[in-house]
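Here the complex is missing one protein chain, while the rest keep their positions.
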Amino acid sequence: MTIPEYQTPELRKKNLRLVWLLVGFALFIFFTSFPFWTGLFHLVGNQAAG
Amino acid sequence: MSTTTLTHDEAHHHDAPHGWRRWLFSTNHKDIGTLYLIFALTMLFLGGASAMLIRLELFQPGIQLLDPDLYNNLVTNHALIMIFGAVMPAAAGLANWMIPLMIGAPDMALPRMNNLSFWILPAAASMLLLSFIVPFFPGGGTQINTGWTLYPPLSTQVGMSMDFLIFAIHLLGISSVLASINIIVTLLNMRAPGMTLMKMPIFCWSWLVTAFLLILVVPVLAGGVTMLLFDRHFGTSFFDAAGGGDPVLFQHLFWFFGHPEVYILLLPSIGVLSQVIPTFSRKPLFGYHSMVGAMLAVATIGMVVWAHHQYTIGMSIGAVTYFMIGTIIISIPVGLMIFNFIATMWRGSMTFETPMLFAVAIVLMFTFGGLTGVMLAVVPADMQYQDSMFVVAHFHYVLLPGAVFGLFAGVFYWLPKWTGHMYDERLGKLFFWINVIGFNITFFPQHFLGLAGMPRRIVDYNMMFTEFNMVSSLGAMIFGLSHLLLLYIIIKTVRGGRKAEKRSWEGAKGLEWELDSPPAFHTWTVAPQIK
Partner (left out) sequence: MTRMTNHRTTRNHLPYLSPADRSQSPLPGHWRRLARYLVAGIALAVSSVAQAEYGINFPEPAAGVAQEIYDIHMLTMQITTVLLVIVFAFVFYSLYFHRKSRGYVPDQNFHKSWFGQWSWVIVPIMVLGVDLTIAGKADAVLKKVWEVPQDKEIMDIKVTGHQWWWEFDYLDSGIKVESRYVPKDEAGDLYLREVDHRLVLPTYTKIRFLHTSADVLHAFWVPELAVKKDAIPGYVTETWVDLDREGVFRGQCAELCGTWHSRMPIVVEAVSPQRFAMWTEEQQALKLAAAAEASADKEWGLDELFHKGKELYESKCAACHQVTGMGLPPAFPALNGSKMATGPIADHLHIVLNGKQGTAMQAWNSLNDLEIAAIVTYERNAWDNNTGDVVQPADVKQAR
């Protein structure tokens, strides 16, 4: 994929920083959602559900 | 419709504002539109956070995370923030940005009032936030655990949070009414010469109708919550049978506002679709006149069917029959609008950029939600559905596809015009698919939960409801997190992207596409001539 002509190195760096921030936030939400995890284990463990 | 235009950059002719003054004192419809949109996006995440907490709690039976009053408060706040903080301001943002551009006007009719209409909103949001925070401090009273419908006598019992909320609602109402006045005056007086009402873009028509609805019904809500305030503090008994009043009176006042409110949320998005679908079908909107008529019919009939939210209050059979018939009848103009969209696509030459993907998804999913609405309209059947998860599923299927996705379509459609950059189409499509699939996983199972007997607004449920709740919560996790991708796309586009043409989309027609992308600070300083 060729680099589009409007893409400057600074812009690219800025956007990548933003991606890291948002992905980090998403993972934070994901991992602190402990009811989600206990629920998932319950799902897998029981095999009655799912 | 051919036009003659003269646009030139006036920025150097006088001091264009800079810095914080540009935003705080803005009288420019583009800047104010941007402010509304940023505010709405922020509130979308706040409302979404409360929704995710709700679904986390409901993942499994049992109370894991939130005590019942806090849970009910999150349920309340989720609705209030999404309706009053996200959807309505976003629609107002689209209106502010696009209406002057579409009708060839240099700005809104009342630019300073426009500024006030926006800046009231952060104050209102702070009041709402305070109502949430106050109970965490000693003496702060109970959380607002009534649902967004705030029914007394429960809402008379709540602590001082309710008073903050009532204040917030007044502020939100004032903002909406002022913005509506502005929109009506602009649309009726500032169209370019030659643009008759029946040549006006449907998006403008949708806001004309919405603005009238707002002016008619917002004061009724304000009256109702003021009466609630008086019952709470000044010894009146509007809603207290012991004093000769009736709790049901509040319900009538609330829903007299509440039902037209759903059309207020819906119509601007229908307006957006009326611009998006013709563009990507390369064919003009089918049935312009019938579209205008349908919107007027929906608004008019929508004003007199409010009690279908109250079928179980103990109305007489005559009253309840009237509301049932009226509610069923509304399916005709709404169906006509959907039909017009399908007929526009039909025998067109479609491409599926992100706005069109959302538009098609809306046509399909909103139809589904509207049909469950027809089921709900039937009074005897509603005795089973009322206050169950079936209702929750129904309104999310009409509000998310109907209002929110319409706004997403509008944002993707007009981002190139606003920023001068094309957004990343691959990311846009990715966002669409994750978002829509996540949405369906979240809300489709809730229909079954309601039919099986699960009520709404409950923090805990019997284990027979576990499986569908788990699926729904999984979907909510996907759906909620997908919005971070939307945030990324928007920020990335603002920063840079492929240069957008004036006519950013091949099939796009309308005055706004004659202007630069992004447009000059002042546009249409000379009115175009419409043929």
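Letters A and B name the chains as they come in the text, with residue numbers starting at 1 for each one.
Please note the rule applied: a residue touches a chain if its C-beta (ideal position, glycine included) is under 8 Å from a C-beta of that chain, and two chains touch if they have at least 3 such contacts.
On a predicted model such as this, the values are computed, not experimentally measured, just so you know.
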{"item": "Left-out chain, listing which of the shown chains it touches", "value": "B"}
{"item": "Chain not shown: contacting residue from B:216, B:328 or B:515", "value": "B:328"}
{"item": "Residue among B:34, B:50, B:72 or B:517 that touches the chain left out of view", "value": "B:72"}
{"item": "From B:18, B:347 or B:531, residue that would touch the chain that is not displayed", "value": "B:347"}
{"item": "Residue touching the undisplayed chain, where the options are B:320, B:441, B:490 or B:508", "value": "B:320"}
{"item": "Missing-chain contacts mapped onto chain B", "value": "61, 67-69, 72, 140-142, 145-147, 151-154, 156-157, 159, 240-242, 246-248, 281-284, 286-287, 290, 312-314, 317, 320-321, 324-325, 328-329, 331-333, 335-336, 338-340, 342-343, 345-351, 360, 363-364, 367-368, 371-372, 374-375, 378-381, 383-384, 386-388, 448-449, 451-453, 455, 457-465, 468"}
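The definition used in the following text is that only the chains that are shown with their structure count from here on.
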{"item": "Gap in Å, rounded to a whole number, between the CA centres of chain B and chain A", "value": "27"}
{"item": "Sites on chain A touched by chain B in the complex", "value": "4, 6-8, 11, 14-15, 18-19, 22-23, 25-26, 29-30, 33-36, 38-39, 42-43, 49-50"}
{"item": "Complex interface listing, chain B residues touching chain A", "value": "52, 56-57, 59-60, 64-65, 421, 466-467, 470, 473, 477, 480-481, 484-485, 487-488, 491-492, 495-499"}
